[in-house]
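Removed from the display is one protein chain of the complex; every other protein chain stays in position.
Labels run A and B following the written order; every chain starts at residue 1.
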Amino acid sequence: MDTALKPPVIARRPPVRSVGALAWLRASLFADWKSTLATLCVAALIVRWLPDFFNWAVVRSVTQPDNAACRALDHAGACWGVIAEKYRLILFGRYPFDEQWRPLLATLLMVGMLVASCTRVLWSRWLAVVWIGVLAAFFVLMRGGVAGLTPVETARWGGVPLTMLLSTLSIAAGFPIAVLVALGRRSHLPAIRTLCIVYVEMIRGVPLISVLFMASFMFPLFMPPGITVDVLVRVLVGITLFSAAYLAEVVRGGLQAIPKGQHEAAAAMGLSYWQTQRKIILPQALRMVVPSIVNSFISTFKDTSLVTIVSLYDLTGSLALALGGDANWRQFYLEGYLFIAAIYWGFCFAMSRYSQWVERHLNVGHAH
Amino acid sequence: MAVIATVIWFLAHNTVENMRVRGIQSGFGFFLQPAGFDIGESIFAFDSADPYWKAFLVGLSNTLRAAVVGIVFTTILGTLIGIGRLSRNFLVRGLCTGYVELFRNIPVLLQLLMWYFILNEWLPPVSEALNPFPGIFLSKSGMSFPVPEWEQGHLVTVIGLALGIAGAWVYRRWARATFERTGVARAMFWPSLVIVIICTLLGWVAGGSPTALELPVRNDLNIAGGGAVTPEFLAVTIGLTIYTASFVAEIVRSGIQSVPWGQTEAAGALGLSRGQSLKLVLLPQALRVIIPPLTNQYLNLTKNSSLAVAVGYPDLVSISNTTLNQTGRAVECITVLMAVYLTLSLITAALMNWYNARSAIRER
Partner (left out) sequence: MSEPIIQFEKVSKWYEEFHVLRDIDLTVAKGERIVICGPSGSGKSTLIRCINALEEHQEGRLVVDGIEITDDVKAIEAVRKNVGMVFQQFNLFPHLTVLENLTLAPMWVGRVPKKEAEARAMTQLARVRIAEQAGKYPLQLSGGQQQRVAIARSLCMTPKIMLFDEPTSALDPEMIKEVLDVMIELAGMGITMLCVTHEMGFARSVADRVIFMDQGQIVEQNTPTEFFAHPKSERTRDFLSKILSH
């Protein structure tokens, strides 16, 4: 062997053909015949469809609420005018026209609260109190009847505020139920454990629509004769019970991930069951499953669209309301669908991005 | 404890009271009465004189029909897209990522409604039906396709198919035994396929080569003959497939990524080819991670088929709803509905537990 020391070699740039934009493109798109074929197919698809779609959606579209111009288009371009014409009906349902500043304000309040809840800085006990305040304000604004606001019955609530109300309230009310059920499933009392298991498995085994039917048709039967229950309340109860079952599984996952040592340490310190849960176990478990809770919220938000089937006019249902009866605008349903799809998508996508951010930055993960 | 008992008693008492006050009868006897409504789509004959329980059966068959077709296609589509998300080709990767992010974040009901709308708007009326392939017609009334006319010869063909499958299974056992005995690996896939095909063909020839196909024929008013599916069915299956595939893609992707890179390296370092390392090392481990959430998605798809009621496809929920409105027997109808779905869920959960127990990677 050659034991002599050699002069040090200074670092060089890599050879041209292996780095740089051109090399990267070649490695990415044309690495082998399959990749090349795929690239050509995708490129062909893009070239074929994208300009046509762009023409339809942007170039030849009509944005003014001008029915004659839209009809003249004859589907050659998008009629965004239908949105311009009907957006208030779509967004707010049958809420009285003049009072629509109220649902707008209520929705903004709710969205603002949600965004505030996401910023870590504000996580404290006061958050729950402020939430209750915001929910109360929401109801007051929507319902009216106090402070000089004209009363608006719940049957006329619709559109975005209704979607927000249903999803937020069902998660907010479902959450305590979920925690209790999750704890109940791990209880040593067989009766409670069985009850919780039956509840969760029954709800998770059936579609939401059947739970909504149950709430809609069977709930009035559970009340003492003579008492009628508002449709909105029935549906809310249905969705809440549904979300609570799924949330219970999420919380249970978090509880299972807490090492036994925590329980033992708390017992050694002389804490009671409820003290242990409240002070030691739950805070850790819930922190762990925040991303899953956000995912539950996304699912519930999407699921609220089902209330159209039980005749509540949320964002999906209000479209039928806006366009279904109007012979002039009915043919532009597609643009309407795209509009509300975009709203749903924007909201859900933002929430899923947030969930991923939480997973990364709070050092939490899937608690399986 | 006492609280719960009180609550349950309170609910039951009210229910009985209410039903007495409103004159609602109870009992499942009404299931034997004639239904009094027609069902737009069914794989076996049904008319309004048939009893309610038969209507429910039709509904169940429709649900299962949509679910099975949906599950097959969503698995294929979802797997392709999941693999595409891991591609080195950034166009393919971007397209697949875009697909997942788009369809995951829009409510499934909205997607079903949109597909129904698109099919209704953009398919031509029956008189101008599209004919993309011979024997297949697409129009506002749905899709018609040729079905073989059942004859004696077909039975022999099916027997041939069964023999072919048995033969292929025997071949695979023999090939495996030979491999273990001598170390020479024999191809598994192509010979099995060839055996199945040849046996089926032999059966077909032996049965007299029946070629009679009932072809849909275009006449003045409509398309007659052949098998048909309604646009409602198409909307439900297409919508469910595309929505669920976005979730399946994520499951497949994370399953593949869950296998540590070191496994592939170790397999390569031992001299295994790419194909061998995929088959022997990567896939077995990835499938263990993929299959449990995948069966969950299958269940979700089946449950989501209940939304067919919104586009007018007569699935179980839709029929239950009609019955409920006609007879007022809310409790019975909803109970049957939930019982059926619960059974499907429990069967799936049991299968999954069995699979998990059998394939679990054993640790300390």
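Worth pointing out:
Just so it is clear, a contact is a pair of C-beta atoms (placed from the backbone, for glycine too) under 8 Å apart; a residue touches a chain by one contact, two chains touch by 3 or more.
Here the structure is a predicted model, which means the values were calculated and not measured.
One of B:Ala55, B:Ala228, B:Val281 or B:Val331 touches the chain omitted from the figure, and that residue is B:Val281. Considering B:Ile118, B:Leu272 or B:Ile291, the position touching the chain not shown turns out to be B:Leu272 (whole complex).
Among the residues B:Phe133, B:Phe179 or B:Trp354, only B:Phe179 touches the chain that is left out of the figure. For chain B, the residues in touch with the chain missing from this view are 179-185, 260, 262-263, 265-273, 276, 280-281, 284-285, 288, 361-364. Those residues of chain A that touch the chain absent from the view are 1-3, 5-6, 8-9, 11-15, 18-19.
Methods note: only the chains that are shown with their structure count from here on.
Centre-to-centre separation of chain A and chain B, using mean CA positions: 26 Å.
Listing the residues of chain A that touch chain B in their complex gives 27-29, 31, 35, 38-39, 42-43, 189, 191-192, 195, 201-202, 204-210, 213-214, 217-218, 220-225, 298, 302-303, 305-306, 308-309, 316, 333-334, 337, 340-341, 344-345, 348-349, 352. By the touch criterion given at the top, residues 1, 4, 11, 14-15, 17-19, 21, 87-92, 95, 101-102, 104-110, 113-114, 117-118, 121, 303-304, 306-307, 309-310, 317, 320-321, 324, 330-331, 334, 337-338, 341-342, 344-346 of chain B touch chain A in their complex.
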